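Missing here is one protein chain; the remaining ones are kept as they sit in the complex.
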Amino acid sequence: MINDIPLNYFLSLAAALFCIGLFGSLARKNAIAVLMGIELMLNAVNINLVAFWRYGSPDPILNQAGIVFALFVITLAAAEAAIGLALVIAIYRSRDTVNVEEINLLKW
Amino acid sequence: MVQNFTLLIPLFPLLAFAIIALLTRSRNRLSAWIAILGVILALALSLGVFLEALAEGAELAVNPFYGAPIVWYPYGTATVNFGWLVDPMGSAMLFMVPTVCLMIFIYSVAYMRHSHTGKDGHTIHEDDPRYARFFALISLFTGSMLLLVISSNLLQFFIAWEIMGFCSYALIGFWSFRGLKEHHIDDAQVGRARAASIKAFLTTRVGDVLLMTGMILLFITVGTLDFTQMFSPDGLNNMLLGEPPIGALQWPTLIALLIFGGTVAKSAQFPLHIWLPDAMEGPTPVSALIHAATMVSAGIFLVIRMYPLFVFDSQTGGFSMQTVALIGGFTAIFAAVLGLAQNDIKRVLAFSTVSQLGYMLAALGIGAFVAGSFHLITHAFFKALLFLAAGAVIHAVGTNDMLKMGGLWRKMPITFLTFLIGALALMGIFPFAGFWSKDEILLEALRLGFFSESGAAPLVQFVFISLATAAFITALYTGRQLFLTFFGKPRDQHFYDHAHESPVTIWVPLAILALFTTVIGFWNTPFAPAFTGYVGEAGLVGLPVPFEHHAFDQLALISIFVSLGIAFGGLFVAYFIYGFRPVGAGQPDPLERLGIIYRALASKFWLDELYGYKINLDGTARAGLLVRFVGLLSRFSYWFDRTIVDGLVNLVGWFGRIMARLWGWFDKHVIDAIVNGSGSVTGEIAGWWRTMQTGNVQNYALIAVAGAMAFAILFLLRSFT
Amino acid sequence: MDLFGVISQLVFLLVAVLTLAAGLATVLLRNVFHAALALVGTFFGVAAIYLMLEAEFLAIVQILVYVGAIAVLILFAVMLTRGMMQTEDSNINSQWAWAATAIGVLFVGLFILILQVPWKISGQPVVGDTTPALGTALLTTYLLPFEVVSVLLLATLIGAFIIARE
Partner (left out) sequence: MDGLVLLYLSPELVLIAAALLIFGLDLLWRGRKSQTLGFVALGALVVALILTPIIALRSAPTLPFGVEWGNQIALFCGACGQTVVDISYWSPQQIADALYVSDNLTNFFRLIGCVTGIVILLASYEYMATRKYAGEFYGMFLLAVASMIMLAGSANLLMIFLSLEFLSIVSYIMTGYLRENKLSNEAAIKYFLFGAIASAVMLYGLSLFYGATGSLNLVEIGHVVTTDTNYEVLSLFALALVMAGIGFKIALVPFHQWAPDAYEGAPTPVTAFLSVGPKVAGFAVLLRLTLEVMFVYRVDWVILYSLIAVVTMTLGNVIALVQSNVKRLLAYSSIAQAGYMMIGMASISGSSNPLEGVNAVLIYIAAYLFTNLGAFLVVIAIENKTGAVDISQYGGMIKRAPLLAVLMVFFMLSLAGIPPTAGFLGKFFVFGSAVNAGLGWLAVLGVINSLISVYYYFRVIRPMFFDPVPEGAPVITFDPWLRFGLVVSAIATLLIMLFPMPLFNLATYGAQIFGVAVR
């Protein structure tokens, strides 16, 4: 299967997903939605990493650096999500909003 | 073997600073004595070194007292060491700085006590609320100046230089403390003091930055900052190895000019002179300290220290010395004219300092190293004297405005006498210190500009003309100051009544400084040029090029008469304007009004007499005679007025007014505007830029992403082209 | 190209289009709850991509962690802050056009880069099971990050507790 699909396909998919996620994180009002955008970006990176591993690794079994990296990215994404959501809930409690545009007491 | 302890000299005042700041802050009297003790110890050690240096004589220039035991850091194969370097000029500074500082310290003890009238009508004497801090700061100031003088290394020099900058900031703004109202200091004054301190610091900072840049470049091109190593022939030649930095501008020229930038700011030369007159907001001892012994002298001393670099530059075709001469010469006359139009007794002196510093730099710039250096020493003494005496007057009278003084010599004869000595020295009148040093500078300018073997030098001729004119104006404004303050009738009875002779602790330092002012000039007379032999015979540290040394000749004699003539001329004019008919109470300064108005006033007075003559026409002969006599006198005085005084007044007044206006305008609108304006422009930019910080984190992220992307795309495009 | 290859490409395209569509839905849907559900869809799509790349273990982890943990967390958070969900008049902020422009440029740049770079391709087939080797690697070569990440997870736990507790 690998021989039939060029690497570029995967990379392009990842790039597209990355851009979609970036758009989400830059343009959504809701802090949770911003977080979702970030998750999309991390997924895109993982596709990159796994594709590079699969195509580039001289020994896909013994040299699994890309996979390992992806695994850690997933773990950290979970940690990040936990903290991020905790912060969202905290700010929702104190300010009664999760709209990023309204969280602007600190400026200038 | 006192020389081995040179490094301890600055330590005493610094230690005094530390002790006062940390331990005795709350005890005013003790703090003052600790500060004075610190200076006395420094002075004793300095004198030891000085005497030892004198014993060495001119040899000292070739083999200076030098030691650099403190390893600061290694650089490449070399190390940067801190230590001491005492060459002839350095030793002269070691004599001058602590002496003058000690006088200022003693003077401050009484000066920083204020008297005011309490609620019950009694006069209350009270220490300044920050008395101890004052002594701590001036100790730090003195210590850092001494450190600067003995520095063996430009970096060490720069450190001391910067500490001084900070001290000047703190001291100029010393009275910018709200809550001092009982000490005659109102809100406006507080505001002025604040503004002045910031202005002084920021303006001199510009110079510091230039100096620092020059220092880094020097370090990189020469590989050392140690004066002795730097000025060894190899050291300076290293500069020529690299590529010239900007077009035809050579490294030595660039570096010398950058270093000179430090001097321009610190010694208040055009166009960075603006801070100095405002610095008068500080207490008078601080003014004396800044103007005489420490800060502005440090700027000149920097040029003296780096003189080999300037000489080297001019030998290799650079123009740094010409720049120094040009700026010095211009500032000398420029500031003198501005000084004409000042009514604040201290401001006159401030402009006078600027002008005199211009003298020194002009001398250094045309190659008259010894004359410029000597003027630095003598000027310190008589300028300190003038400031302290002026301070005594202010202290006694309670105002700075000369137009509210007058006739004070009767009330405070000792102060008057000392001030007179200082003023005569400043004017350059025989036999006081200023005469000898100023004459020397004029002589050198005359010799180099008009009678040089290598042909006439237009720049030096300009310098001579400028300095000679400045000497004239100096005598004029000093005379004006003298007459307005001490002669004539009191113009404000209230202030006059308030005046009293200064207490002992104030007049004794004055007397000592006056003594020095009288005798120090004989260190270097054209007949017996001991100072020239000492400082100039063997040249400079690391650059043993003897300065040209002329025997007493016709030219010197001519020069003596020329400079005396100029000085007396100025004094004479001043006498005609201010002394002959003193300015009365409420009268404007003759220079301040137009001639037509003055003539009209005078005519009216004359008509009144005439009128009285008329109604007394059939009165007694005696009365008639009297009236006639009076009328005759009036007519004579009218004629005298019209032809001589008015002419002079109009001429000088017109010239002075125009120039003062013009330059004052330039000062206020161009230079101040640049300094303040750059502040407000950056403020505007800041106000505009900060709006980027919207508070919305997604805006931030977008900017960040766009930034990263811009970099990425930039690289991408670069690879395709 | 043989039939198998064509089918492979078609399958890839299908999965890719579905994944991207779910991703777009995630960032565009007005209702945050619906967006979260679309996010789950994207996670599944990415898991399918992993399977295509013969990283089975990672695909399972993707479903377990992302779908099982992160998505659930997000859904919880959405429900806890429910007040916001319906009242929004627009889910897109005022800078979206700028963002879209910048991202458009970025995408073009990335695309050019991807096509232009001669990627290193060894094309080695995966013979055998990657999972045991992965496990070995995690506990030998990658032991240090493994331990570090465990501490990090503990810190996260405590931190989330401190921040979000009533």
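The letters A, B and C name the chains in turn, as written, and every chain counts its residues from 1.
Definition applied: a residue touches a chain if its C-beta (ideal position, glycine included) is under 8 Å from a C-beta of that chain, and two chains touch if they have at least 3 such contacts.
These numbers were taken from a predicted model, which means no experiment stands behind them.
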So which shown chains sit in contact with the chain we cannot see? A, B, C
Touch as defined at the start, partner being the missing chain; which of B:R27, B:R194 or B:H498 qualifies? B:R194
Omitted-chain footprint on chain B covers residues 21, 25, 71-74, 155, 158-159, 162-163, 165-166, 169-170, 173, 176-179, 190, 194, 198, 201-202, 205-206, 208-209, 212-213, 216-217, 219-220, 245, 679, 682-683, 685-687, 689-690, 692-693, 695, 697-701, 703-709, 711-712, 714-716, 718-719
Footprint of the hidden chain on chain A, which residues? 11, 18, 21-22, 25-26, 31, 34-35, 38, 41-42, 44-45, 48-49, 51-52, 56-58, 63, 65-66, 68-69, 72-73, 76, 79-80, 83-84, 87-88, 90-91, 94-95, 100, 103-107
Spell out the interface residues on chain C facing the chain that's missing from view. 109, 113, 116-120, 141-145, 148-149, 151-152, 154-156, 158-159, 162-163, 165
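As a convention for this text, only the chains that are shown with their structure count from here on.
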Which whole number of Å gives the spacing of the CA centres of chain B and chain C? 72
Intercentroid distance (Cα basis), chain C paired with chain A, Å: 6
If I count partner chains per residue in chain C, which residues reach a count of at least 2? 93, 95, 99, 103, 106
Among the residues of chain A, which are close enough to touch at least two other chains? 22, 26-27, 100-101
State the interface residues of chain A toward chain C in the complex, per the touch definition above. 1-5, 7-13, 15-24, 26-30, 32-33, 35-37, 39-40, 43, 46-47, 50-62, 64, 67-68, 70-72, 74-79, 81-83, 85-90, 92-93, 96-101
Provide the residue numbers of chain A that touch chain B in the complex, in ascending order. 22, 25-27, 34, 100-101, 103-108
Partner chain A, residues of chain C touching it in the complex: 1, 4-6, 8-9, 12, 16, 19-20, 23-24, 26-27, 32, 35-36, 39, 42-43, 46, 49-50, 52-55, 57-58, 61-62, 65-66, 69-70, 73-74, 76-78, 80-81, 83-84, 88, 90-96, 99-100, 103-104, 106-107, 110-111, 114-115, 119-128, 130, 133-134, 137-138, 142, 145, 149, 152-153, 156-157, 159-161, 163-164, 166
